[in-house]
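Here's the structure, in structure tokens; my notes come after.
Partial view: only certain chains, each at its native spot in the assembly.
Chains here go by letter, A and B, matching the order in which they are written, and residues are numbered from 1 within each.
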Amino acid sequence: MSDIAATLLSAPILFFILGVLAAAARSDLAVPETVAKGLSLYLMAAIGLKGGVEVAKAGITPNLILALVAGLLLSALIPFFVAPVLRRFGRLDGVNAGAVAAHYGSVSVVTFVTASQVYGNTGFVVAGFMVAVLALMETPAIISGLLLARRYAAAQNGSGGSGIDRELLREVLFNGSVVLLLGSFAIGLLIGEPGFEPIAPLFRSGFTGVLCLFLLDMGLVAMRRLRDTRALTGRLVMLGIFFPLVNGVLGALTGTLIGLDPASAAGLAVLAASASYIAVPAAMRLALPQANAGLYLAMSLGVTFPFNIVIGIPLYRMIAETLGGW
Amino acid sequence: MPEMITRVRIEVLVDAPLAPRLVKLSREAGITGHTLIRTTSGEGRQGSWKEDLVSGATAKFIFLAVANQERADRFVDLIEPLLESHGLLVLRSPTDVIRPERF
């Protein structure tokens, strides 16, 4: 429990809570959208670079390959477990179940970034290559979610999503956050530690501070979304907490089984537990426009994201440490 | 004074990720140009939304196109199937333009 206290008392998490409280009090505090977007680009470039630089130092290990495969499978398969629960217990129709499931298979960059930072500050260091796993996990879930939506729709009347056209394929493959993460990772690999030095003041020293400002905004956004939504039922809120718990355990187990160190296994748990709110919503607007955007954003941003930031991050660490100690 | 002729002004409120689809349909309808205007927030039957660049999925544009009667009709026909699923709001009104042959 002192782990949870330590997490809760770190600056980024406290700024997140400040944002949640401000929005709950209906304060007019707001970070301009374009600034928030700028901060998120910075965070992705920084995490990519740092991961690449570390892999440049450590070299490409079998662990890296195993973790990539595990991440890919988790992202692709989690929707198949999530969607049926959303239909039966959550009472969603097929299209919405598929859309929401895609979010839970995919990942939240900021959740991972926050976990790495909070873990790292206490010497529990997630391996650099997990950034590549993060980038790889963003999109397979999109395909799975669409397959599920179409299968459900076909079972009814034969008209599911509009399929995967060129526009969507581009969104899936060259989604901005995937490109920036993988691109920065590649740049980090190429330049290594010496080439990283001139940019380290911005991308390494400034990182935790920027994360604070960004999480302040995420707190505001998450709480406002929760408040303004009309689509969220009690059952769906419960699922928004149930899914990260189950997926987190799944991720920690997988990570431990393939031989990752406890911190990296915890990182994989965070990835599995987190739900996307960048790449997937945009893809779902394109591929399943009839799905309710208010719904999937409320679940991933309004419920699962805060749960992971405040409770999940220390919890997955405890689980991974316990499993790793066996 | 330059002659001003009546043309059709079409405005469609559309989610940012779906705007390119609208542009494509307007080209198919023979409409030669358009302008996108960013909006900030709104409220409808599905609840309220705010411009959101981080996820990018709930920003909305106003797609504005001026066209002659015929192309405007064709465009409205083309987007009709999307109205419900894409949550579009479509406004159509007459407007006078200079150099009407452009539209």
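Criterion: a contact is a pair of C-beta atoms (placed from the backbone, for glycine too) under 8 Å apart; a residue touches a chain by one contact, two chains touch by 3 or more.
Since we're looking at a predicted model, the values are computed, not measured.
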Copies of each displayed chain within the entire complex, written as a formula: A x3, B x3
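Throughout what follows, only the chains that are shown with their structure count from here on.
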Approximate Å spacing (C-alpha centroids) for the pair subunit A, subunit B: 34
In the complex, subunit B residues that touch subunit A: 15, 17-18, 20-21, 46-59, 82, 84-87
Residues on subunit A engaged by subunit B in the complex (per definition of touch): 33-34, 36-37, 40, 167, 171, 217-218, 221, 224, 228-231, 277-278, 281-282, 284-286, 289-290, 292-294, 297, 301
